[in-house]
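Shown next, in structure tokens, is the structure this report addresses.
The complex is shown incomplete by one protein chain, all other protein chains being positioned as in the whole.
Coming up: subunit A.
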């Protein structure tokens, strides 16, 4: 009898719980405001994070995840309130092994788990196919590292990235090679969406600057032996070897170049701009160049602080994208705050209007979801460290210009309002007009400050 009673009790509870869910339609945290009035309710916001946690890029995947974890712990420590309810962020970390097929499998898993947003994936090759699943489900996605231009060109409203894309990066690298007086180049890529995309953009830019591409060679993102292709490159006497791919291949490649007596310089993109590259390349890495989107951490206002926090928490060096992923989480949370909702349908539209002062940059998106005005910095491997060389092609100046333009337009509008007020001769209207002028002037001042800061940064 007792057992029967408890069963009844359980089913009553279950029914009650079910009906409660029914009222909310879905167990979506969107109903939080209603619940909040009943008392302090905690809403759990699930953020998916995807990166390769196994395979040759597992070290970068772990780095990304650490970046996301740091952001989430900070948000939880801050005690963010959205829609009147206390929000607890939770990270659902998945492993896609840098494999496009696995990428869509875990993406579906996250969609089924009804995550509020997705951070990632790491690789362009996994991000692009997965982005369709998120787009179909209306789940916002911010990648901190997928740089292939195609990702945001598919027309999905849900796809964003907080890093300059490969069109920008390839262009800068091509121009940099020309600036170094390079005449002939051999291009190698690892046949992934990222490596191939970057190599293509570099090739275009290099040819446009008058550099001759004397060899196109290919490898895979799992290879360790490059002697055969390097031997062929040697026969072309190229002055520069450009590699579109990741550090796990780039480091040994630089080493094998040296062993084969190749005197050419080595140049690569963000994938090889890591401490790991230098560890694997050893002495052979010395003197070569690579590029990273954005400005070096040391030159950013919040950069050194972030580095301290990160190394203290995880007892590990930042590999590559951790600060970008951290920013991606923060932009997502910031958008929820601005929309005052954790419902993807409600906060998705405001992500595009983000103006978040992150660790890596002032994050604003263009209509496609790409980062506005992404600067690219060139580094040289020197004495086992990445030495900052210069920042190129940065459109920071452009974005400042745009700000100024906007501000001027505001002032003009305000002036119009004043004129209108004058004709109407209404005191209230005059007041409003004056206020408008004031805000316009403030905007101009702000823009000027930003311009000054940008110049200082340069």
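In this section, a contact is a pair of C-beta atoms (placed from the backbone, for glycine too) under 8 Å apart; a residue touches a chain by one contact, two chains touch by 3 or more; residues count from 1.
Following the convention adopted for this analysis, contacts and distances are computed from a predicted model.
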Would you kindly match the missing chain to its UniProt protein name, picking from "Branched-chain amino acid ABC transporter permease", "Cytochrome c-type biogenesis protein CcmE", "Ferredoxin" or "Fe-S oxidoreductase"? "Branched-chain amino acid ABC transporter permease"
Please pick, from A:83, A:252, A:293 or A:374, the residue that touches the omitted chain in the full complex. A:252
Just name the one of A:279, A:385 or A:438 that touches the chain not displayed here. A:279
For subunit A, which positions touch the chain that isn't shown here? 53-56, 58-59, 61-62, 191, 216-220, 222, 224-225, 227-229, 231-232, 234-235, 248, 251-252, 255, 259-261, 276, 279-280, 282
